[in-house]
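Taking it in order: structure first as structure tokens, then the write-up.
Shown here: the complex without one of its protein chains, the others still in place.
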Amino acid sequence: MVKVTVTVNGESRTASVPPETTLLKLLRESFNLTGAKLGCDVGDCGACTVIVDGKIVNSCLMLAGQADGRDVLTIEGLATMERLHPIQKAFEDKGSLQCGFCGPGVIMAAKALLDENPNPTVQEIRDGLAGNLCRCTGYTKMIEAVQVIARGTASGQVTAKSA
Amino acid sequence: MKAFEFVAARDSQHAVALLAQYAPSVRVVAGGTDLLADLKFSSHVPKVVVDISRADDLRTIAVTEEGLSIGTLVTHTEIMRSPVIREMFPALVDAAHTIGAVQTRNLGTLGGNLVTAVPSMDSGPTLVALDARVTIDGSGGRRQIPLTEFFVGPRKTALKPDELLIEILIPKASLSKPTQFLKFGLRKGQALALVNVAAGFWPDWTKNVFTAPRIALGAVAPTVIRAPQAEAFLEGRAMTPEAMAEAGQIAVGEVKPISDFRASAGYRRDLVAVLTKRALEGAYALAQSRKKQ
Partner (left out) sequence: MDSKTTVAEKTAATGLLDAEDLMRAPALAPLIPYPVEALVPDVDKQTPAVGQRATRPDARLHGLGQTKYIDDFYLPGMLYAKIKRAGVASARIISIDTSEAERMPGVMAVITGKDVPVNSFGPSLKDQPVLADTRVFHAGDGVAAVAALTEQMAADAIEKIKVEYEEFTPVLDPLESLKLETPGVHAPSSNIYGHKVIKKGDVEKGFAESDHIFEGSFRTQMVEHVPLEPHATVATWDANGRLTIYSTLGRITLGRADVARTLGVPMSRIRIVATIVGGNFGGKNEITTEPVMALLAKKTGRPVKCTFTRPEEFTSSTTRHPLIMDYKTGVTKDGRILARKIRLVLDGGAYCSWSETTLGKACILSAGPYVIDNLYAEAFVVYTNKTMTGAMRGFGAPQVCFAYESHMDDMAKALGIDPLQMRLINALKEGSLSPTGQTLHSVAVRESLLQAAQRFGWNEKTTGATA
């Protein structure tokens, strides 16, 4: 067994797991954070996307031991008790999700994109979301939702308080 | 995944010692983008997996007297963002950008891409075209070999079970050599290359001829290969679009593509001709734009 301590959504969490456990399984089964999903288990679909030390990764391709001591942000860490994260709000308003299974992964990828590049072009949005597959929506409304946030940030209108 | 032991290396020295200790039933994990996918559907796993992702001494990018040294753990994202690589080798940036998607580029390492050694790998052609060498460390000591000798076959490298790829070195003579990388896949993202190619040369502006031309091709042979006949054709020849097109045609005769569900061998040969020509044109355009500066 390996003992793993990870800061998840701002909170220190520890678990003792078999060494071959992936970060995805650690989150879902040891920490009960089932937002990240298992879609393919080989890093193709992006449904397992979480943010580790500020960068999006396929959590199915990281061993739990590799996440030891690191900072992990999952979908469950975006909203506060009072309100949604602006990306969640924009996705809701635009109707960007249908079955919702790809949603947590896409939203984390969108967050990482916007953290890095607050005003992305459509091509940059496509590039930033290229690692997240969706079978329901055709991606258009996800791109539009990201553009809404980009426009809002650029004009200074959308902030946490107004979301 | 089947069970294995997990040991984390503190630095490259520690990693080498761990490999010596646990060889031969040991594998190295860095970004895990190839290894974990492999292990999940494998009937055999190693007894021990050594994690080298904490060995920060393998993460540097630096210009030394020997050339440009890229540590094995440098990720594809880091390559895309490195100011010195962006300046000297836009082709390396382009190649890194074609790999997977953001998530896989954040995890995947240059060393890992080379060690996995699939014939269609995207980081290989540009480095081969730049005469790159690799440094290997193991219980038998350090050694440096040309990248072309590192690739032995599909998914086979010259690494012994207790050896670690440490560094990729682009020699001084190749620094800022105008090179272009092109990849043709069935999608714009998360696609395997049907064919990829890197072409570069030093332009002799006084005589207006190609010097030291290099053409490296991927996905058309068991490993990344050079196209020596096409290169010999270009050496000392006038830098014209016709010459570039002709070089592309010659390169077609030097490749052995297979037919698979993605493409026929014939289609791949067509791609080789066109992409080689375009890569040479791209390298020429890059050389010209630098001349103007």
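Note that the chains are named A and B in the order they appear, and that numbering of residues resets to 1 at the start of each chain.
One rule holds for everything that comes next: a contact is a pair of C-beta atoms (placed from the backbone, for glycine too) under 8 Å apart; a residue touches a chain by one contact, two chains touch by 3 or more.
What you are looking at is a predicted structure, and each value in this text was computed from that prediction instead of being measured.
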Option from A:Leu73, A:Ala109, A:Ala130 or A:Ile143 whose C-beta touches the chain left out: A:Leu73
Options A:Val4, A:Ile56 or A:Leu114, residue touching the unrepresented chain: A:Leu114
Residue numbers in subunit B that touch the chain omitted from display: 1-3, 41, 43
For subunit A, the residues touching the chain missing from this view: 8-11, 20, 28-29, 31-42, 45, 47, 53-55, 71, 73-89, 91-93, 95, 97-104, 107, 111, 114-116, 118, 133-136, 149, 153, 156, 159-160
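Simple rule for what comes next: only the chains that are shown with their structure count from here on.
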Approximate Å spacing (C-alpha centroids) for the pair subunit A, subunit B: 30
Residue ranges of subunit B in contact with subunit A within the complex: 1-6, 8, 29, 31-33, 36-37, 39-41, 45, 49, 51, 53, 77, 100-104, 106-107, 188-190
Touching residues on subunit A, where the partner in the complex is subunit B: 2, 18-20, 22, 41-44, 46, 49, 55-58, 60-63, 65-66, 68, 109, 112-113, 126-128, 130-132
